[in-house]
Every structure is written in C-alpha cells, then in structure tokens.
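Only a single protein chain was left out; the remaining protein chains are all shown in position.
Going in written order, the chains are labelled A, B and C, and every chain counts its residues from 1.
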Amino acid sequence: MKYGVVVFPGSNWDHDCYHVVKHVLRESVEYLWHEKEITNGFDCLVLPGGFSYGDYLRAGALAMFSKIMRSVKDFADRGGLVVGICNGFQILLEAGLLPGAMQRNKTLKFISKFTPVKVVNNAIPFTRKYQAGEVLNIPIAHAEGNYFASDETLKRLRDNGQIVFQYCSPEGEIDGASNPNGSIDNIAGICNEKGNVLGMMPHPERCAELILGNDHGLRVFSSLSS
Amino acid sequence: MKAKVYVTLKEGVLDPQGKTIRHALNNIGFQGVNEVRMGKYFEIRLDDQDQEAASEKLKRICHEMLSNPVIENYRFEILPEKVDL
Amino acid sequence: MKAKVYVTLKEGVLDPQGKTIRHALNNIGFQGVNEVRMGKYFEIRLDDQDQEAASEKLKRICHEMLSNPVIENYRFEILPEKVDL
Partner (left out) sequence: MTETRITPQIIAQHGLTEEEYQKIEKILGREPSFTELGIFSVMWSEHCSYKTSKPILDRFPTKAPWVLQGPGENAGIVDIGEGLAVVMKVESHNHPSAIEPYQGAATGVGGILRDIFTMGARPIALLNSLRFGDLREARTRYLFEHIVSGIADYGNCMGVPTVGGEVYFEDCYRDNPLVNAMCVGIIKHENIVKGSASGVGNPVIYVGSTTGLDGIHGATFASEELSEASAAKRPNVQIGDPFTEKLLLEASLELIKKGLLTGIQDMGAAGLTSSSSEMASRAGNGITLNLEKVPRREAGMTPYEIMLSESQERMLVVGKAGCEREIEAIFRKWDLQFAVIGEVTDDGVLRIKEGDRIYAEIPAEALTDGAPQYRQVSQVPAYLEELHHFDPEQIPQPADYNKVLIDLLTSPSIASKEWVYEQYDHLVRTDTVVLPGSDAAVLRIKDSELGIALTIDGNARYLYLDPGTGGKSIICEAARNLAVSGARPLAVTDCLNFGNPLKPEVFYQFERAVDGLSEACEALRTPVISGNVSFYNESANEAIYPTPTIGMVGVLADVSKAVTAWFRQAGDLVYLLGRPDCHLGGSEYLKTIHGKVAGAPPPVDLTSELKLIETLLLLADKRILNSAHDLSDGGLAVALAESCVMNKNNILGAEI
C-alpha cells in the first residue's frame, strides 16, 4: 500500500496521519504539497485534519481551489481510495466529492473529547476489519461538524448505505443525547456511492496506539492492507 | 467599482447561530424577537469600470467561492465607486 | 417588522479573512479584486409594529450583542412586514 498525505497551508494533522501509516502500520507514505499534481503509484490519499487556510470563510472552502484537488478528483473518479478526516472531510464536501455540507456545531463551541461512534457500514475498504454495529471510542476536535444534507440527499445516503459512522451512546444508542454537534441523523462519517471516498469527522489517527488511550481508529487504515 | 454581497442560508436549512442568538436575546430580556437568521456580508472593491463586466465577475466569485451552493444563496449590489459605503 | 443588520470591522482594523479571500481569488485567476472585507449579516423578525420602537430595540440589540463595539460598526434597515426579503 502506498499512501499520500496531502498538505495544505494550515493542515495540522498531516504529521499525525503520516506517523500512523509509517510507524504504526509500517506502510510507505509521502507528503503531497497542495500545489503538486499527483503522480500515479498511490493507492490511498489522506486529506488530514487541521485549519486549511485558517478555515477562513468556511471550513475547507479555500483549500478546494488548490491545484492538487483536480488530481484528487480524477484519482477518486478512477476508483482510487480517498479518506478525508475532519478538515479533510469538509474539503471533500466543498469540492463536491461527497454530498452535503458542514455547519457550526449547535453549541457554537469547539468540541475536543473522546466520543462513542458506531460503525454502521463495515462493507467499504476502510471499515472491513470492523464488525457492523461495533461501538468505537474516537476523539473528535472540531467547531464545524454539524452535518447537513437535503431530504433527498439523506434518503439517497440511507438507501445506498453511504452512512458509515454515527455518533451514539456508549451502549450504541443513536439518539439526540449522544449527538455532540447537531449533525443530521447523528452522521459522523459518509462515503460516496462507490465506497472508495470516505469522509469522517472523528480522528482515527488519534487513537491508533494504546499509549494514547485505545487503538480503535487503527483499523480505518489497516482495513486497506490485505 | 464597489460591490456589496449578501450570503444567506437557504430556506429549510437549520441556522444554529441564528437560533442561539435569538435564545440569548430572550434571556437578556428582549421580547418579541421571533427569528434571527445569520449570514455573511462582503464589501468588495473591483477594478472593473463597466457594470456588466463587474456583475459577471461577481456572479462567478459568489458562486465559486463566497457561497456554498448546497446550503447558501447569494445576492449582490454594485455601486459606482464614489458612493461612500 | 423585518430588519436587516450589517456588522462590519472598523476602518484600520486588520481583516485576516478578507485578506486571505482576496489572495485566494487572485490565485485562481480573478484579476482586479483590490479589496475584500468580510462582515456579518442578520435578518431579524420583530413583533413590534411601530417603526420607532423597533428601531430603538434594534439599536440596543446591535450594540449589546450583534456587534463588538471595540472593533465593529453596525447599520440596520427596517422594512415593513409584507416586503419580501
């Protein structure tokens, strides 16, 4: 597996995704500067968390115009694996690679804490090594994670099984009480129809080593290897 | 050429900030505030002298960058340079 | 009664967002964008029927909550109810 971690001006989590892939998974990985074209030979692109362009105007709004995004789109269209984490997810939404949009958390505050998340679809390349319905405890850290989608988009997401992760209670209940940011249907992560592009707000790279609390997030990456 | 751009949320799209502000206003004693919707306001200064060209350019700027078509509408007004904003 | 409120940064106060947006617009080929200033826009619906009372209330709402008097100015327009926003 060859990973490419895209670095936008303002990306913060590029180091951490790179670390997990290189040192924990022991797979090959390279940084991809946002002004470069993507050469072939990559199996998975990671759009990391952070504050690309300071999240000015809208989270992820300005990063969408980086040169690299054109080749990220082509890569995805050709079936390449793309995962957007937190800011990366926001960029995928702004770029139209995933449907819907992010709004400010209902509390209007930045939220940083470990949060129970349920694996709803374990049939895409990123979630193969999870059980369906498995409850993970993954950190979230964002101010704009309140996912919105129109009714017909929501219907399509449900019908095609494109909802991959949902916020839940420690026991797995999906209800208002366990929704940290007001996201519609407690949505924490979705994929495109083909299932090769995943966007998720929780940070799997932050819980990929036991020393950091748990390794629930590691399988989002390790599911891709054989 | 100067332009004013208003970017607002589409009907039916929840407005967490507007809702919180209305709630806060009631808490500090403002009665009769039925609804608050929050959007973005831009003042842009363009070189173009010609109204048509400026309007064309603004359309693309608003559509491609300043607004997110999934959840937002935009409106703009173009004012001749000498008008004080 | 409906009101439109515009909250903008005072002159001389740095606007990092406006600066970055203008820079991004130039980068993607929009020439002649000299300045972008970003502010907030509110649409508020009030119970008050009387223009005077509404205006008085709006002044306090803007001063106490919608704007930060240290770095921001505000302006508002009041429109009779039936006008479509």
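Simple rule for what comes next: contacts are C-beta pairs under 8 Å (C-beta built on N, C-alpha and C of every residue); 3 or more make two chains touch, one makes a residue touch a chain.
Quick caveat, the model's predicted, so the values are computed rather than measured.
Considering the whole complex, the residue from A:Tyr53, A:Phe126 or A:Phe165 that touches the absent chain is A:Tyr53. Chain C residues in contact with the hidden partner, per the touch definition given at the top, are 10-16, 19-20, 23, 68, 70-71. Summarising the interface, chain A meets the missing chain with residues 9-13, 15-16, 19-20, 23, 33, 49-51, 53-56, 109-113, 139, 141, 143, 203, 205-206, 208-209, 211-212.
Just so it is clear, only the chains that are shown with their structure count from here on.
Centroids of chain A and chain B (each the mean of its C-alpha atoms) stand 30 Å apart. Chain centres here are Cα averages; for chain B and chain C they lie 8 Å apart.
Taken residue by residue, chain B touches two or more other chains at 40, 65-66, whereas all remaining positions touch fewer. Residue positions of chain A with contacts to 2 or more other chains are 57, 62, 65.
Residues of chain B that touch chain C in their complex: 6-8, 18, 21, 24-25, 28, 30-48, 57, 60-61, 64-66. Within the complex formed with chain B, the residues of chain A that make contact are 57-58, 61-62, 65, 93-94, 99-101, 103-106, 108, 146, 148, 150, 182. On the chain B side of its complex with chain A, the touching residues are 12-14, 16-17, 20, 40, 65-66, 68, 70-71.
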